[in-house]
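Just one protein chain is left out here, and the rest sit where they should.
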Amino acid sequence: MRYLPKSPADRQRMLREIGCKSIDDLFAPIPAEYRLTRDLKVPRQMAESEIIDYFRRCAEANAAGYAVFLGAGAYHHYRPVVIDSLISRGEFFTAYTPYQPEIAQGTLQAIFEFQTMICELTGMEVANASMYDGSTGAAEALLMAARITGRRAAVVARTVHPEYREVIRTYIQHQSVPVSECGYLENGRIDMASLEKQITDETACVLIQSPNFFGTVEDIPAIAELAHRKGALLAVSIAEALSLGIVKPPVEADIVSMETQSFGVPLGFGGPYAGVLATKEKFVRQIPGRLVGEARDKNGKRGFVLTLSTREQHIRREKATSNICTNQALIATMATIYMTVYGREGLKELASQNLAKAAYAASELGKQGRILFQGAPRFNEFVVQTKEDPYQINERLLQKKMIGGFPLRKFYPELGNAALWCCTEMNTREQIDAAVKAVAQ
Amino acid sequence: MRYLPKSPADRQRMLREIGCKSIDDLFAPIPAEYRLTRDLKVPRQMAESEIIDYFRRCAEANAAGYAVFLGAGAYHHYRPVVIDSLISRGEFFTAYTPYQPEIAQGTLQAIFEFQTMICELTGMEVANASMYDGSTGAAEALLMAARITGRRAAVVARTVHPEYREVIRTYIQHQSVPVSECGYLENGRIDMASLEKQITDETACVLIQSPNFFGTVEDIPAIAELAHRKGALLAVSIAEALSLGIVKPPVEADIVSMETQSFGVPLGFGGPYAGVLATKEKFVRQIPGRLVGEARDKNGKRGFVLTLSTREQHIRREKATSNICTNQALIATMATIYMTVYGREGLKELASQNLAKAAYAASELGKQGRILFQGAPRFNEFVVQTKEDPYQINERLLQKKMIGGFPLRKFYPELGNAALWCCTEMNTREQIDAAVKAVAQ
Amino acid sequence: MSDQDIKKATRHVNQNEPLIFERSSPGKKGYRLPPLDVPDVDYKKALGACAREDLGSMPEVSEMEIIRHFTRMSTWNYAIDLGMYPLGSCTMKYNARVNEVVARLYGLAEAHPYQQERISQGALRIMKTLADCLLDITGMDAITLQPAAGAHGEMTGILLIHACLSARGNPRKKILIPDSAHGTNPATAAICGYAVENLKSNAHGMVDIGALEAQMNEDVAGLMLTNPNTLGIFEQEIHKIAEILHKKGGLLYMDGANMNALVGKTRPGDFGVDVMHLNLHKTFSTPHGGGGPGSGPVACKKELEPFLPKPIVVEKPDGTLGFDYDRPKSVGRVRMFYGNFGMHVRALAYIMANGPDGLRETTEDAVLNANYIRRKLDGEYELPYKSASMHEVVFSDRLQAQKGVKTGDIAKRIIDYGFHPYTVSFPLVVPGALMIEPTESESLEELDLFIDAMKAIAREAEGDPEMVRNSPHTTRVSRLDETAAARKPVLRWRPGKAQSAGE
Partner (left out) sequence: MSDQDIKKATRHVNQNEPLIFERSSPGKKGYRLPPLDVPDVDYKKALGACAREDLGSMPEVSEMEIIRHFTRMSTWNYAIDLGMYPLGSCTMKYNARVNEVVARLYGLAEAHPYQQERISQGALRIMKTLADCLLDITGMDAITLQPAAGAHGEMTGILLIHACLSARGNPRKKILIPDSAHGTNPATAAICGYAVENLKSNAHGMVDIGALEAQMNEDVAGLMLTNPNTLGIFEQEIHKIAEILHKKGGLLYMDGANMNALVGKTRPGDFGVDVMHLNLHKTFSTPHGGGGPGSGPVACKKELEPFLPKPIVVEKPDGTLGFDYDRPKSVGRVRMFYGNFGMHVRALAYIMANGPDGLRETTEDAVLNANYIRRKLDGEYELPYKSASMHEVVFSDRLQAQKGVKTGDIAKRIIDYGFHPYTVSFPLVVPGALMIEPTESESLEELDLFIDAMKAIAREAEGDPEMVRNSPHTTRVSRLDETAAARKPVLRWRPGKAQSAGE
């Protein structure tokens, strides 16, 4: 096997040193009746060229080169090439968790920069080193709020990504944290009157998403005011991180859970992505996941270390803030590089282009159907209601190598023939015009 | 401009420090009448995504995914992915010539390994750090032979790659080294009788290629014997380096010039490739190009340095062995990695597969046309003579996404409808069968 | 300090680099956008009160500086690509380059998770093929690829147990966990609403069958067992363990973190395991990336299948593949979309590069390497458990501690010898543990250098313990003050703070 750095003679010598006759002696602890005596049923050993051929065929059996109008929690943005170039350095991608800071300052400083940038963008005071993704991060935010407040219930907006809500339900099912869902208004925003009623003395937090699943930006100060008035925390989930380039950060929130996929992470059929939790300094000891902090070495030099690990499972075991161990460090590093490339001006300029593209597409598609939720600001997604079934429309688009909006009926039957469209800097005017034409047909 | 690490304030500060009012002050040495006052006529500054789009469109306007039956000096072999992965490390590809050995041992050791492997493969005693390519290397071999022997003429086989011969003619045109060409026999090998007549007292060397342009392996011991008997050197050019996996190395030669493209270098529309010159130890002071040698540092540690540079232009100027300075170091490193991946057994196994593929293709195509040059051994190329014009055959193949053999008429009008076909490990039996079918049509 | 014995490493000049914020200045740019081809919109108008004012301290730097920043920082890291990384329990093996290439193929890397199944057949085929391979490797009946890491898989598995037992009538209250277990095991049990009950190991470092029998009752939902366990010891009475659990209506969960000792040699499904997770980022070579991403598929027996997270990949009557969301008994989703698909691609590429023979040979080499180290270091370091080792070996620092040199000190010192340390102080059952997992990826030469280094340090601990306690001596920074860092945590950079000396 070409990855194995042993010659037959090496193996013989080692067995001799150990005092074994054959390699099977070393497997003697496995009771004979459980030893596998046949070959595994996996594909035969392949040449590298065959492996590439196989996956290339798979890649060809997938769409490639289609115009994408799908968002809905996974966004198609341009990925500057320096990202892959840098994270492909073995020193980044073949390193483990930075448990030995003397030989892991590269990873540690990168994560410290990640934490800082997430704080800058979200308006929070501390951020962790990453969570699995936005959906699990949202669930952990909710559990974190319960730990902080000592309360054991939550209100989640129905405009939170439906799959996030499914994950939350899974996470809390044996935690006795009952979750109620709060509806939305004509303008796409959360129903404040209903929310007010749903928050009780037992409500640990209100969890909303902004921009929400319909692309609508929520009125966070108002929601925060309401939640706080009732002693609950506000947790804000952000699925489209790029929105923060031009959308006001949720500074009034207590916890922010963000999916960073938009920041240079490939769509990759859904993963790996990276979530991140950010919060106020006073809640730091309840945050799950790893944290990197500044430290001084024995000569007074600045360096970075994993810190506050008494929150974590390897120290606290069943009392830990979470069971998370492996996180999404490399993806967080991708996001860090992305945020560095665009930076202070670029994120704004790029986000502004996204808004303009979506606004143009909405105005054009508005001629073919009804744009819902018009009363509140949007970022790069919008909902179109058509006469025709959006699945049917999408079939037609597919023939023209376009992937249409996400039909909402599955999760929001009340919206009928509505679909969630997304436009980013990747959608040219030409593509948008072609899509509008195909919808009109 | 996104590559430039300066803020406007930085520029102002620097100008101030220098004592200039504006940047144009620094260009005052250029007489005003020659200063360009308009924008250059080049494409406008583009976004990275636009650049990629542009080149992707170019790439699509080129063939991709065709079955290739072309060799003729550029060979389609599988490139193990570790090559690009390793040479993409900035420490390799963004380094300069290793003039400062303390901070260039990586490049130096890699080249020392390259030199060693080239010696092993070619049967020579020393090899240089690379030449531009096989064609210029062949020309330099010829000039080197003239310097060594003090003679000023050469005989070049007509079965040397025609473009190599053109390059040789260019190089020697003002060197008064008359070159005569020597024909080939029915079996594709050099015409020994004619060669014997062509070698004179003024012949510095005989230059042949093996496997030659027709894919035929030459009888090197016999040619060497003849050349040496007449006081001439034998220079052997190798265009298909992989042949050395199973073909006897030209140990009887005095100089070997090899194109290493087959060793993991992309076809890349003809370049960059890398040539290399190898020779006997006694001729080392006449070899052109850089050499890396072992050295000890001040503490006795082994290291490597550029050596014997008194042969080179930066020391010897007009008396140098060549004007070469920049060579093809990174390509040589690619070849080094390739040779390391396949190594002692792999090069043999791979070469043997190449021979088998070409033998199969020749036997199949032999049913549709005449295989020329049957009397001598071949490696992975062979010549088919058809009734139909090969250009016409190739047009038909092209429709089926196949690139047929190289029509020889242009360089060898006497061969009529002959074409030079090549099969490597990249040509599946399916491809070969399909090509044969298309030829038959 | 004497460098005499250090054969593997030398000190060399290495670049400093400040935080990126300390490089930033207004007007530098690392990006350029294409011209906008639709009417521009004033975002401040469009967003009104929701418009952002500015982006604070987000950096402004050029592309050249970005390349240098991250390249320089990378050179401060140790990595598998640089040498042996014998972190016990982490299976730091070679991350093949071809995996990275195929994971980046356009049609795979750029596939939107919601694009129609019709244009996702390649991705679905990869998931299905990987799932089939993992099922044969584990000997289980059904699988989900959704969990994002090992701990996430644990949670999924324990949820399956909960659901299965609930379906049987009673989810029960407790999970048994051996004292040698990884911290994620108890943490997971807690998230799933179970109480944790500790299970003692016996003198051989294995589950104490008597204790298990005594502790097993109708309150116990199951046992979370790592096999081989974190001492690197195969639980030889595994079948008896399963029997005891099953007899009393409990289920056996296996933490598959150590499958690198077993692949192709034995199958958990055959020896009584009901549900287990795999770490694709350990056994199946997907890169650790400085802490993640991972992927933690969960495989289970037939009875647990209905409870698997949704969706699952199914073959449809027409031969195409699709997602099945119609799974009423499912425990629910554990993650949006379908898991860390990019890791699935890599794991499958790894399996294909190995084939059945390669996978077996890999396991054999992994076990061979660990046993070679054990043989060579036994005596120099105390071996607290004498049971046979599989893919890793755990020593203790008892001999060295007599001179005040602890496992953490030895770990720091081996950095000077050019190695990444082993896992320090885990498992907790061994006081002062040195947990060494070489994996199959180490050559005999590298192992010998490691052994020589460990022996040299044992001598140094005798002769010059102070020097060892002050190590490492060859690194950019040394012995960062973690206590102080935790006492007054500085978790982000803030403007206005001067750049620190030495950086």
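Residue numbering begins at 1 within each chain, and the chains themselves are lettered A, B and C in the order written.
Everything that follows uses one rule, which is that contacts are C-beta pairs under 8 Å (C-beta built on N, C-alpha and C of every residue); 3 or more make two chains touch, one makes a residue touch a chain.
Just so it is clear, the model here is predicted, and its values are computed rather than measured.
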Option from B:Pro101, B:Gly183 or B:Gly366 whose C-beta touches the chain left out: B:Pro101
Identified contact with the non-displayed chain, of B:Leu330, B:Val383 or B:Ala435: B:Leu330
Residues of subunit C in contact with the chain not shown: 7-16, 23, 62-65, 67-68, 71-72, 75-76, 81-83, 94, 96-97, 415-416, 418, 441, 443, 445, 472, 474-476, 502
Subunit A residues that touch the omitted chain in the full complex: 2-10, 45-50, 81-82, 85, 90, 103
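Going forward, only the chains that are shown with their structure count from here on.
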Geometric centre distance via CA averages, subunit C-subunit A, whole Å: 20
Whole-Å separation of chain centres (CA-atom averages), subunit B against subunit C: 45
Junction residues of subunit B, two or more chains touched: 48-49, 81, 85
Two or more partner chains touched - positions in subunit C: 26, 29-31, 33-34, 60-61, 63, 67, 71, 98, 100-101
